[in-house]
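Coming up: chain A.
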Amino acid sequence: MSRINLNDLDPSFKHRVAEQPGGQGIKACFACKACTAACPITAVDARYDPRKIIRMALLGMTEEILHSDFIWLCSSCYGCQEVCPQNVSFTEVMFAIKNLAAAEACVPPGLTGQRLLLKAHGRLYEISDFENEKREKMGLPRIKEHPEDYDALLG
Partner candidate 1 sequence: METDALIVGAGVAGLWSAWELALHGATATIVEAAPYPGGHVARFCCKATGRCQKCGACLLEDVLRKVRGSDRITTLLGSTVLEASDTDRGFDLTLLCRPPRIFPDRCDGCGACTDVCPVPGALVQSPFDRRMVLDQQRCLRFQGGECRACEEACTRGAVNLDMPAQKIPVSASAVVLAAGFRPFDPLEKPRLGYGRVPGVVTAAELDELIRTDKWFPGAGASRTRSVAFIQCVGSRDAKIGRNYCSRVCCGYALRLARLLRSRYPDIEPTMFYMDIQSFERDFEARLGEAAREARLIRSMPAEIRTGSDGRPEVVYEGMDEKRVAEPYDMVVLSVGISPGQSLGNLCSTFGIDLNSDGFLGPDGEAVTTSQDGLFVAGAVQAPRSIEDSVSHAIKAAAAADRYLRRMANREKQ
Partner candidate 2 sequence: MIVAKQKSFSEVQEMVRGFSRVLVAGCGTCVAVCLAGGAKEAEILATELSLAATAQKRDFSARAATVERQCDREFLQLFADQVEQADAVISLACGAGIQFMAQVYPDTPVFPGVDTSFIGVAEGVGVWTERCKSCNQCYLGITGGICPVTMCAKSLLNGPCGGPKNGKCETDPDRDCAWVQIIDRLGRQSRLDILTRVLPPRKNDLDTQPWKIVRQDYQKRFSFD
């Protein structure tokens, strides 16, 4: 990997992340490494490493982070933020970072599909008559969809 020149990085990135809901804590990190030790994803895929991601964000390696595939690997298990002694809600910070990536349209395709589903049905799974009949057979109440509300909310 080529040498990183700090003069070329983007010191404002950390402040931008901190402005996102949930991203506030990012700058408090003092790199104790407990988060990585608690991360189940790191254990199976070395590309994902909480303290490295937070380091890259703090250093301002904006492009490398937002265009990466690894930020989407967070399973949002909250393990990292439970162990953090500095109250960095890292799971929320990851959402904040992913939101920034999404704003730049760097999103895995599956996720945008879910958004469309919600707009269309107000649910991840369409409720067809077939579903409701199956439910009725088991003595369960029918379910309604409210796509208009979700469509309105999601614009």
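Per the selection procedure, all candidates are chains of the complex that A comes from, given by their letters.
Going forward, a residue touches a chain if its C-beta (ideal position, glycine included) is under 8 Å from a C-beta of that chain, and two chains touch if they have at least 3 such contacts; residues count from 1.
Treat the numbers as computed from the prediction; the structure is a model and nothing was measured.
Only one option in 1 or 2 touches chain A in this complex, and it is number 1. Note for the complex: chain A touches candidate 1 at residues 28, 30, 32-39, 42-43, 46, 49, 51, 79, 82-87.
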